[in-house]
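Every protein chain except one is present and positioned as in the full complex.
And then subunit A:
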Amino acid sequence: MKLLTHNMLTSHVKGVTKGYPLIIKATEVKVNELEFNAQFVSRMIPKLEWSALIQAAEWLGQSQDLPSALIPDYENDEEFLRKVHRILLEVEVIEGCLQCPESGREFPISKGVPNMLLNEGE
């Protein structure tokens, strides 16, 4: 599971009003190289919940001086974009779980795939 994907995931447990962001508890993390594309990263940034991304990076011990708020004119800052590229697309959670911040319900991550399926009645 990449952090770009994690940034979009929410918990839909019954009764939960804000199941976001899902807390990452990782037991295995890998870094998989992916060709850097400044334009793509730049375009993805406005779609992100930036604070959730920073939190996710912290949970994985991968904060690496990413700013807690977006810098202006980030589109032209290649060093910044490369850092974002790495955290969004190259760091992957292979094993662990995602925890709903409100209900505590855990969604397992196995072989890199988060399982968001709910049981009946949840």
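Quick notes on this structure:
Convention: a residue touches a chain if its C-beta (ideal position, glycine included) is under 8 Å from a C-beta of that chain, and two chains touch if they have at least 3 such contacts; residues count from 1.
To be clear about the criterion, contacts and distances are computed from a predicted model.
According to UniProt, the chain absent from the figure is "Methyltransferase-like protein 5", selected among "Myotubularin-related protein 12", "Methyltransferase-like protein 5", "Proteasome subunit beta" or "Auxin-responsive protein". Checked against the full complex, the candidates A:5, A:27 or A:68 give a single residue touching the omitted chain, namely A:5.
The omitted chain makes contact with just one of the residues A:17, A:39 or A:64: A:39.
Counting over the whole complex, subunit A has residues 1-2, 4-5, 8-10, 12, 32-34, 37, 39-40, 43-44, 47, 89-90, 111-118 touching the chain that is not drawn.
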